[in-house]
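As you look at this complex, bear in mind that one protein chain is not there, while each of the others sits in place.
Chains here go by letter, A and B, matching the order in which they are written, and residues are numbered from 1 within each.
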Amino acid sequence: MIRLNLKKTLQSAGGKMVLDLQLTIEKGEFVTLFGESGAGKTSTLRMLSGLLRPDSGTIEVGEATWFSSQENIDLKPQQRKVGYVFQDYALFPNMNVRQNLEYALQKNQDRAIIEELLEFAELVELQQRKPETLSGGQKQRVALARALVQRPEILILDEPLSALDLKMRIKLQEYLLKVHKKYKLTTILVSHDIAEIVKLSDSVFELQNGSVVKKGTATDFFGLNKTSAKFRFSGEVLKIQKEDVLYVISVLIGNDIIRVVSDPKEAELLKVGDQVLVASKAFNPIIQKI
Amino acid sequence: MDWQPLVLTFKLAVVTTAILFVVSIPIANWLSSTKSKIRPVLETLVSMPLVLPPTVLGFYMLVAFSPENAFGNWLNEYLGIKLIFSFGGLVVASVIYSLPFMVQPIQAGLSSLPSTLKEASYTMGKSKMTTLLKILLPNIKPSLLTGIVLSFAHTVGEFGVVLMIGGNMPGKTKVASIAIYDEVEALNYAAANSYSLILFSVTFVILLLVYLTNGGYFKRFAQ
């Protein structure tokens, strides 16, 4: 469990802002910080990882205290060892992909993790390449793999996918989910993309002017559970098929497979295996005795 | 022709550059990352030799290092170092005089690196030293080269400080730039020309090499 209770006066382009934040994140959760730019999301992540010093407050992670202004505790980022994926990837230009990963190895750490992560992030072919020769999606995979080398318990993702095109974004969302589960991480994401947030996160915190103004599970947060639609089921996407100018999506609900027509715009956000909500108004279905 | 002044010039330049390189990296690193209030003061001090007449610097060093003075006396008495009219004194003076030429390119190079490189390294548990040596410096090689070459060339070309603090002692402190002045005073234009031509050619070749290998970077800094 991560408990943040932080106060920090920030100087931003729009003038002074006081960040005053209470946040609790359960171990193993995938959490998103949501909100306008300048709301204090990145500053929160930086304070958690030790890159920015809060004016006052506490940071507790599990049983340990990482920061406490009262007890004069302030662990260095080196001691916190948070896996941090930066928005600009922050790959070391002087090292190739493999060296970037190897640099993150800890003293006496088993090197087998390098092979495992190269394999996992599909970087084996690219391991000798320098970062400047990689595409955005490849760089992102390297940054993610590199952040995992030291086996962090907390993974921080600061708008990791914002610079990528939709197709690459969807693919990398898969990686993030897999990584989160496989390495049993507590993951904290900053994102503006609602579809992405709903797909990835367990819960969402909305920040505004440095404070949490709203929180909830991802589906509740964006009101997806609260439509007036009464004919409503959740299921799993089995098949996506293009027909004419639209898509037909097969969804498994309970033991039944239903088929729903979808506009290409929505269909491209879906893929087989996704959990979806199917809803219609109570006025539409017909009902017959069998 | 007497080769001694030329040999002395390049020996001085090599030693000065080597010391500057070691000294400037921590200074530049501190200047590029600190938010301290005394940073502008230190930056100004480092840059002073750029605008100050070399004779001013030379004069104060002369006064400071003189055995007549407390500091100079202390150096002489306890450490046995005599900085006036000696090669050691020339090195100290040159290091101070060329400091901005080494510190500024390195500082500019370090500042141009995204701070996330450093931060990424810290979150991986790497110390500031490891980060500096393995991440920061290898990524500012053009800046390092620029600093080395500028300091070297600047030391080769200095005159006023050297004259003030070193005097004009053959084989000890008589460097090429002073030899040229000497020869001209003695109306010995042929010898002055030989020294000048060699200094001109060597400096030209060094700078040309930097422009060729470093591309736009050096140009940007020089502007």
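Quick notes on this one:
Following the convention adopted for this analysis, a residue touches a chain if its C-beta (ideal position, glycine included) is under 8 Å from a C-beta of that chain, and two chains touch if they have at least 3 such contacts.
FYI, contacts and distances are computed from a predicted model.
Chosen from "Xanthine dehydrogenase family protein subunit M", "Molybdenum-pterin binding domain-containing protein", "DNA-directed RNA polymerase sigma-70 factor" or "Cbb3-type cytochrome c oxidase subunit I", the protein name that UniProt gives for the omitted chain reads "Molybdenum-pterin binding domain-containing protein". Considering the intact complex, the chain excluded from display touches A. Considering A:A163, A:L177 or A:L246, the position touching the chain not shown turns out to be A:L246 (whole complex).
Screening A:D110, A:E236 or A:D263 for touch with the missing chain picks out A:D263. For chain A, the residues in touch with the chain missing from this view are 223-224, 226-230, 244-246, 261, 263-265, 279, 281-284.
Just so it is clear, only the chains that are shown with their structure count from here on.
Averaging C-alpha coordinates per chain places the centre of chain A 50 Å away from that of chain B. If you check the complex, the residues on chain A that touch chain B are 49-51, 76-84, 86-88, 90, 92-94, 103-104, 106, 146-147, 149-150. Of all residues in chain B, only 114, 116-117, 119-127, 134-135, 138-139 touch chain A in the complex they form.
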